[in-house]
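Removed from the display is one protein chain of the complex; every other protein chain stays in position.
Now for chain A:
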Amino acid sequence: MPKQQHPTSPARIVGRRLRAPLAAVAAASALATLAACSGPGSGSGSSADATPTAVNTAVGGTPATLTLFSGAGLEKYEQGLADAFMAKYPKLKLKLRVEADNNYNTVLPRLLASDSAPDIAAPNDLLGGVKDGLLTNLDAYDKAYGWSKKVPASALAPGRVSKGVIGSGALYLAGGSAGPLTGVFYNKELAAKVGMKTVPASIAELDAVMAKAKKSGITPIVASNQDGLIGHLYNLLLGDYMGAQKLSDIVYHKPGATLDTPEALKATKTLQKWIKKGYFASDVNAINQEASYGQFTGGKGLFFFQGSWITQTIDKTFKGKYGVFPMPPAEKGGKYAGMTSNTLAYSIAAHSKHKDAAALFLNFLTTPEAAKVAVDNGYAAVTSDSGKTPSLSGTLTEQIQTGYAAIAADNGFDSWIQNAAPAVNTKLPQQLQLLVSGKVEPAAMVKTLQATYADAVKDN
């Protein structure tokens, strides 16, 4: 093999002579970049148009094309809204820009900050979006259209932000009022098999049904936890034991709100107890949401703690074979609690070039036409159904409406604790996986989550 390399081959010369200068240039430019005193991102101040004052509501006849940023799981629903909107205002076009659900939250803020921002979106990190000037202050539109007068205050409060706290102040997320029922989906055939004849009225009664199922060889709970979606059940338990208000306070960053409470501990211990009793499939940590849909529709388990958005996906193969009831209160006769989010409320991007037309869409969301699209897609609109109590009879749509109404009557709507901060959204699935595997005790888990939350809130 040729071993001798000519001592003055080009590679050698260049190597020796240029190594030093190149290194010097690299070091110098590195220092120059670092020394440039402004940090990254500090110049993104296009907030001038984030608070429009002169607004126009007569834009229905002016041709414009709007973009709505949609998640794949909600595509059918949001296309329905877009179609209904375009039917009412034929001059306006509303296009969906669809992103995979697991990328939605990470892509959205970057897209909103870009020049090609969508006009309309439902941001999950509302506080971050407001802080970074990505969302339009809707107060002027609220005044022009009178939303505050025709939409329930409780439906608009989650869209108000003041000094880094949600619940009051300027409006950034608005529309009508409808949302998913997050509750207990059940397989009708298996429910009959274990003799569940009425809706369980307390956590203890729910536990009893699951114990019975376990005994007869039926997996009590279908869930996916590779993606941490046992979190739905965990959140329902938190809401039950802490009360909806205390849980919402954390999500809304209310000063003094904390997860480190005996009630949260009790909720965590209940979940741990159910894990230890074998209510979940042993490989639940390896199952993702799609696979869990397959297990539920495949009759692999009795209960499925999920939100009514799943009907959009699983109704195709499983229609009529499953029902839903709201999470039972902690004690018999207690208050219902459950997570929801206003699926008829959207934000307008600060970078949108068609803010007036986008606001017309938000106004459209307050109409019965929009509410009908929501109900058709498994969401519940606030109606006058609240007299009924949850039951195991009736159609799925009826069950969703009555379940939603039961929670509304108890003022029991809260939100997912993951929504408190992005860091909590990362931490919770890990902690739930640890809990499932018996690698963390409830007290330590609650403390870890609280520490993550406190750390994230401090940064704001």
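The rule we apply is simple: a residue touches a chain if its C-beta (ideal position, glycine included) is under 8 Å from a C-beta of that chain, and two chains touch if they have at least 3 such contacts; residues count from 1.
Following the convention adopted for this analysis, contacts and distances are computed from a predicted model.
Going by its UniProt record, the hidden chain of the complex is named "MalF-type ABC sugar transport systems permease component" among "Sorbosone dehydrogenase family protein", "Paraquat-inducible protein A", "Monovalent cation/H(+) antiporter subunit G" or "MalF-type ABC sugar transport systems permease component". Touching the missing chain, out of A:133, A:200 or A:328, is residue A:133. For the options A:62, A:202, A:226 or A:367, the residue in contact with the chain missing from this view is A:226. When you scan A:76, A:110, A:277 or A:319 for touch with the missing chain, the hit is A:110.
Considering the full assembly, A:425 is the residue among A:292, A:399 or A:425 that touches the omitted chain. Within chain A, the residues in touch with the undisplayed chain are 1, 3, 6, 8-10, 13-14, 17, 26, 29-30, 33-34, 39-42, 44, 105-106, 109-110, 113, 125, 128, 131-134, 226-227, 281-287, 422-423, 425-426, 429-431, 433-434, 436-437, 439-440, 459.
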